[in-house]
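Before any comments, here is the structure.
Omission of a single protein chain aside, the complex is shown with its protein chains in their original locations.
Read from first to last, the chains carry the letters A and B; within each, the first residue is number 1.
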Amino acid sequence: MHPAFSVIFFTVSSGAGFGLFALLYLADLLKLGGGLPVEQKLIAGLLALVLVGAGLTSSMFHLANPKNAWRAFSRYRTSWLSREGVFAMVFFPFALIYLALTWLQLPAFEWLRLVTGGLGALLAWITIFSTGMIYGCLKTIRQWNSPLVPANYLALGHFTGALILLAIASQGGVALGGYIALVLALLVAAAALKAIYYFWIANPGTGSTIQTATGFTRGKVRLLDTGHTHGTFLTQEFGFQIARKYALALKLFVFLIGFLVPALLLTTGQDTGFGIYAAVITALLGMVAERWLFFAEARHVVNLYHGTQRC
Amino acid sequence: MNAIVKIENHDKQEIKFTTCYMCACRCGIKVTLEEDKVRFIQGNRNHPTNQGVLCAKGSAGIMKQYSAAKLRKPLLRKPGSERGDGEFVEIEWDEALDMLTERLGNIRATDPSKLAFFTGRDQMQALTGLWAQQFGTPNWAAHGGFCSVNMAAAGLYSIGFSFWEFGAPDWDYAKYFIMWGVAEDHSSNPIKIGLEKLKRHGGKFVSVNPVRTGYSAIADEWIPIKPGMDGLLALSVVHVLLSRELFDWDFLIRYTNSAWLVVDTPGKPGNGLFLRDEAGNPLVWDIEKEAFVNGLGKDIAPALFGDFVAPDGRPVRTVMSLTAERYLDERYAPENVAEECGVPAETIERMALEMAHVAFKETVELDIEWTDSWGRKHDKVIGRPVAMYAMRGIAAHSNGFHACRAVHLIQMLLGALDGPGNFRARAPYPKPVPPHQLPENNQDVINAPNTPLSRTPLGFPMRPEDLVIDSDGNPLRIDKAYSWEIPIASHGLMHMVITNATNHDPYAIDTLMLFMANMAWNSTMNTKNVQAMLREKDPEEPGQHKIPFLVVVDAFHSEMVNFADLVLPDTTYLERYDTISLLDRPISEPDAAADAIRHPLVKLDRDVRPWQEVLVEMASRLKFPAFTQADGTRKFKGYQDFIVNYERSPGVGFLAGWRGKNGEKSLKGEPNPKQWEKYIENESFFAHHWPDNQKYNRYANKDYLDVAAEVGFVGKSEPIIMQIYSEPLQKFRLAGQGLYDGPQPNNPADRERLTTYFDPLPLWYKPLEQSRVDENEYPFFALTQRPMLMYHSWDSQNVWLRQILAQNYMYMNRAQAGRLGLADFDWIWVESHNGKIRCQLRTMEGTQENTIWTWNAIGKQGGAWGLKPEASEAKKGFLLNHLISELLPAKQGERRITNSDPVTGQAAWFDLRVKVYKAAPGETGSWPEFAAIKPLPGDTGERPDVLRYSARSDDKK
Partner (left out) sequence: MRLGLVIDLDVCVGCHACAIACKEWNASGATAPLTDYQPYGAEPSGVWFNRIRSYEVGDYPNNKTINFPMSCMHCEDADCVTVCPTGASYKRAEDGIVLVDQTKCMGCNYCSWACPYGARELDRESGTMKKCTLCVDRIYDQKIPMEERQPACVLTCPAHARMFGDIDDPDSAVSRVVRERGGYQLMPELGYNPTNHYLPVRKATPISTENMGKAGFKDRLKNIANRIVKR
């Protein structure tokens, strides 16, 4: 699949935003590290909204006809893409009420603050899950058509969200141990899930082949002619292929920069401001690489008609 | 109906019927127009040719009509600019026609042969031929010489009709169909319709072709033969059939010359000619009467085999005895040809036996009463349902004439011609073998100023006396057709015109007029050098080119236009009146004689004129007798008037339908002033459906031949006897051997060629180029074919078609490429004795291992055809043509000889041998490279990056 920058930014940014919000809420609820100061909560909350908003805005650049984008909320009954949009939109009022009440600190409405925050967190989880399911539900792409995909999206969103929350918490004079533990736990979970995912997609399985695509079973099937000399929408959208060695190098990059370096920074006494920010930046870089690879390694079955032997 | 889907508004639409122009099929089309814009082009369901279907080219007619390459106004080469630089000034039609009238008038008044008029893929040779004849120049022909003249000639000298457009397989009844080397470019829609029919009925389709694409893709059996070996394969099939006595005695005796007696006196004059009586009738041995009798007579019982002694003491043998003796020779045994053909012996034997099985054990019998030419009534028509078709794969070789004769020999042995399930004739064929039409060869007539030729420039020589040569034996035609070098050049040699005219060999001409022939690019051999020839100046006439004046007539900005001194812009096929005449290349089907017209559907939006109209205008200005009244005024107002009123013989004109004063007569009748209207009313075509009793065996079908004679298809109603043994060829051979009682060639090369290649029975010889180059140095055969979606389509690089194919590759067998260390998309050099090209490689399974091939005419010169100079056709596409020489590799002590079939002059494109090697790293893009052609006056060369064509007037926003 063609790795479009708008979609990569959208999923990484909104995933981190939703993760951040959900974890902020949990940290708030559980008073992690003694409880974040209001200021920190507000910064974290607003940053989450900015990340989500920027992601959603970016996704608009992916549309060829954005003037109809408003219609995307209409088919939530069947479309994960529509659901994602709807849940993201529904998320905002809850998140805003939660943040407003956090700011106003009205004891009478503390119950409402916690309820709206909880619902916001729930919607954040559902939205990330929906984002994952946009890809996970596609039978046409073996590398995506798995529960591992929404699981990965959830884990990675929370991992990056947790890192950002840590960075914000580090300015709030709270005990960071819990936050670091949270990051590390999520890091391990995300890395493990990602590793499982990579092993899983490496196994070709029993999916579609050029034989099932064409129905020709009597011998080796080779493409002779595509019927067009230059690219088409199909080759531009689905024709992207990454060489195995680059994919491997990128996977190393994901694990090294995305997981290992942040883990080292956080576990080797670098849990100071600079170390944490460096961890955020490398993790996000790693996530961009991960997301790019997520698209680049996905092989749509239409490629079988262009000569690919199996997808 | 869902409200979202809007059915279009037809209020502003009009539907008109006309005829497609994209190729030689000439299908009927139904065109929907909306406010003078073409909305939809579809096949006409009632048309006999395409029966409602239409190919890619036909449907892409919309983009042809709106091509960016359309010429807009007459052009004159800019004074002071060099020919080929493509700098022009626009001029008015009056100026252009005055200039041409003056020039041609001078030529006609002095030496008419100094005009050479050659036409490419036109569909109006009856008119252009008449025009040339009236002008008085012998130098006229169309593109048949590089298309398939040996195929046409082989048929017309053997069976009275031929592959190409003079016959078609009977798809309704055929059970076994062999396609010999037809690229997927020929007879586009009828073959596709037919193949489906054949397969649906359970018939077997065998394709003999080095490449498996297109039609061959759906063959039940693919025989990947080595190029140029078809004749040998066919003769091996003949061997198998003969060795098992699998031939149709009745057919051979009744309808062929197999029982005629041949004089067997080697080394003596008259050897190899038929034994004839005093009236000239061929004699046969009657086994009942035990006497020599007239072989054309009735109630005879000829001996098929046997050696006899003629009353004058000369030994004679039947044609069939000679045939059996020749082909029963072990030389033709499958095991002895397998290696050369690249076809296993078992396959050859099985092919022959399968054919015989279908012919003799799966006979078709139709309850149709018919009468043969001798008056005998038959209550059934018997069909031996083996059909064949052949085209370029056989035609484009220098041994193609004989290869095609060999295929016809199989058909004759099986008795599988013009019967149910056979290859059948299309009216006006069959004709006598060969047709009774001789090329003009009277030198006095040819040289006479202001005098038409007494007959057309092209025809079918029967003997050396019919050659078009002067008293010293030198060619009288610029292309040397009908000279000792090329005696049976029935379609001329268009591919030699520029070379010969540049070399002033046999003489210099003044004006070369080309219509719709891209002789500066894909329609010539040796393209790069031909472009140089067009530019060549005459050192003896300062400031003058070797070809002094070049007139190019075309509708589009082709590479040829770029070299013109004068460009006369033509219309598109949707903008003019046109006839597709029975006097020309017919569109008849076996069951119906047919012709058609075109009429303008779209208004002209630029200053161009139909070439037909211009020809009639020029003929009137130059006062050609057929176009001029006794008082010197013009006879015809214009093209339409000419078509209605011109009669070739009383009652026979260009159009066969709705003749007679009130349009009540078919095929023959006095002119009908409302003829055009009648055609337009009747969907622009006319079909005369043959009644059942006139549909089959028309070479000897009395009822059919009576009609054919009446309407002028044949001279008189008499049987057309097929010629297994060709006496005309033997006469030329005798001339070569110095044994002919008449003209004989002086040049040893000519004598040798006549002796070797003018065999009265089919033979196979190694293609000529192959026998002159080192086969180890040039190990590959190299071929081209046209893709179905572009075949014959003038301006095929249109916006839609070019998306499908904008770059050609060189295809090679995958395993073979692996052995050479070559892979897909490698840039490679391909080199022949004539030059080299660089192109990109693709591998495939379906290519014979010793063969490489590519799509022809995809490569374009930058800037031509309305494309941007960076178009991939120009940067990555290529022509194989650069590798193919129009001349054979030189041989010491011999003048340069054309690289053509020595019998017919058919350009031997497919004889090419090449070597292939990988290009050095960094060597990419096609080579040779050409400078981009400049835009024409009024064209900025700018082209839009996005095209959103829609004909819907309600879509305009």
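Structural remarks
Simple rule for what comes next: contacts are C-beta pairs under 8 Å (C-beta built on N, C-alpha and C of every residue); 3 or more make two chains touch, one makes a residue touch a chain.
Small disclaimer: the values here were computed from a predicted structure and weren't measured.
Across the entire complex, the residue among B:D299, B:E365, B:E541 or B:D741 in touch with the chain not shown is B:D299. Contact with the undisplayed chain is limited, among B:E14, B:D36, B:D220 or B:E365, to B:D220.
Within the complete assembly, A:V221 is the residue of A:L46, A:A100 or A:V221 that touches the hidden chain.
Residues of chain A that touch the chain left out of the display are 1, 62-69, 71-75, 78-82, 85, 134, 137-141, 207-208, 212-216, 218-234, 237-238, 300-302, 304-306.
Think of the hidden chain as still there; on chain B it touches residues 1-2, 4-8, 10, 34, 39-43, 45, 50, 52-60, 62, 68, 176, 184, 188-189, 192-193, 195-196, 199-200, 202, 204-205, 212-218, 220-222, 224, 241-246, 249-250, 253-254, 287-288, 298-306, 321, 324, 328, 350, 353-354, 356-358, 361, 374, 788-789, 799-804, 806, 813-815, 844-847, 849, 866-868, 870-872, 875, 943-952, 955.
The criterion applied here is as follows: only the chains that are shown with their structure count from here on.
Averaging Cα coordinates per chain places chain A and chain B 66 Å apart. Within the complex, the chain B residues that touch chain A are 213, 802-807, 844-846, 872. In the complex of the two chains, the chain A residues touching chain B come out as 222, 224, 227-230.
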